[in-house]
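As you look at this complex, bear in mind that one protein chain is not there, while each of the others sits in place.
Showing chain A:
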């Protein structure tokens, strides 16, 4: 049992480390991308941690470029955007670029592809690296002809100079030329001269996706590949009490049943055989269940009753008022990422080396977790990103990577493909946490906000690997790893308290983050983290305050906004929508407006929309949504539109339909029938996205900008229709119908 001993040693080490991390919110300066908060070298973007230029860009002898990024395509279009950035500064046609994405064997370590940071981190690094590579090539050409670099320029992969001489990039580059550290500053292309950036370049990945090309890890077929499936326990923490796997082991086509404590898997030659064997095995297993889940019907109370670690994240003036004009408790249920393709990974153990093809958001952190889990040296584990279905945060990607690795160890030399079943993805993914926010606000005699208090309760939104205990399998094996300590992501980006500090100018305000170290349901990062609920709460309250003081909601917001870019998107959305001149809505219809700057650091987004509620069913449909967004320097305007449209539709689904269901022991929403999401019948009838261009300003992430404002704008529109402020998400048909009925009673008069 040398394996177990050495693993326990490793464990002791990480265990101690991890404890120290969890002591204080700031002792562990972990960000959502896993990057260090303090710059190391003062270089732009991720160059700061990976300064060598040829770690990012290599020029091939034929003059083409291979470009490396530690970020991954998650369906957000990052592959195309990063190629645009590199092509623009390299002065090389995009078709002559090959982009290698997250791979621990080849690319820089850029932590997690998360938090709308990719263009900011990797795009900034690549833009600067590409510009510096271009200047080095120009310098080399100048050296060769004895000219001054200022007389030379680069275009289409060629350095040209006076008298018509020219060098292809391939002729200029030599082994060591680009093996140098980046400089702090670069000669960047003036946005007015862009030919590739700020253009709607078609996505390079879409043609394969619409023609049945091999586009996803799910589509990979490696030589000798076999199929694995996992039997997961019926509830959190259940232990396997009894199992006679004999009948499954003898099924034709089954290669192996793998059992390690409560970790249970099958390996078969064919996928369908693996599924049948998994079902048979599941039926044979007897479990001891111990989970105690909160009462779903009283989730907000249950959350607020948990022990909390409180941090005051905003405290100015006199936030306490003798009485409050608005005082409301907002809550959201646990939400599922709900990837359409259940998580999948392929792992192959060859000799003492493991390779895992995975759609994880962080190949390096997963690599490290798997190495610890399997007691292998890190340099013997390679994680290669391959696309999966959209994940919107941490879905089962990392877990299934560990599942595949454990099965691969049982059949050395053969790649094992494991895909989760739908019910496994729904029951076992780390949900977007259930949350509560308590808002209180008072108005002054001048109609301004005189006092403001925001309290928010949430468990961790950051339970990604690193620590192996973040992985389901590592908790299930006979000698399990300890649960990973809960990470409270610090401000300014925040976790549960993300966007809990309003961008509005409030002379008297306090915000307190009540971080819940306990995790009643498994949870981790899901798009916008706490931002969705905090913005929902703030923007609902802003509307109520506007109404109480007899002011227009847009004017009221502008009255409290000093940030010029914020004012611009609010004004732009209102004007494009025709907010001021909006006609009186017909019965059952109404308008809503909301605004936020994601994290108070990323994209600005304002949304105006009109909804129609079916009086009989309470069914709500957005008739028209108009968004204005400022994402700083735009790389791909169509990409930004696609992200904002998608964000609006997805958040409409969260807001109108979704909640993870559970009884006191098990998750009970385990498919699309028990966890309904928006279908076409409820799709917004019209969405417009207006981009406020900011040429030359830093990139700001767009993928999570629309979710908060969408939820709030819908709630404000529901209030406009029904006169009722709904604070408990989701605003599903039954809830909205009840609000309609309640509102029609007192005002109803026969006409």
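Keep in mind that, in the parts below, contacts are C-beta pairs under 8 Å (C-beta built on N, C-alpha and C of every residue); 3 or more make two chains touch, one makes a residue touch a chain; residues count from 1.
In this text, contacts and distances are computed from a predicted model.
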Query = Which of the following names does UniProt give to the chain that is not shown: "(2Fe-2S)-binding protein", "D-methionine transport system permease protein", "Ion-translocating oxidoreductase complex subunit D" or "1,2-phenylacetyl-CoA epoxidase subunit B"?
reply = "(2Fe-2S)-binding protein"
Query = Which of A:365, A:390 or A:520 sits in contact with the chain that's absent?
reply = A:390
Request  = Just name the one of A:33, A:642, A:722 or A:735 that touches the chain not displayed here.
outcome  = A:642
Request  = Return the single residue from A:650, A:669, A:722 or A:735 that touches the missing chain.
outcome  = A:650
Task = Using the definition of touch stated at the top, determine which of A:40, A:297 or A:681 touches the missing chain.
result = A:681
Remark   = Out of A:105, A:207 or A:317, only one touches the absent chain, namely A:207
Key: Positions on chain A contacted by the hidden chain, ascending   = 74-77, 200, 202-203, 205-216, 218-219, 221, 227, 270-272, 275, 337-342, 387-390, 392, 419, 421-422, 638, 642-643, 645-650, 652-653, 671-673, 677, 679-681, 683-685, 687
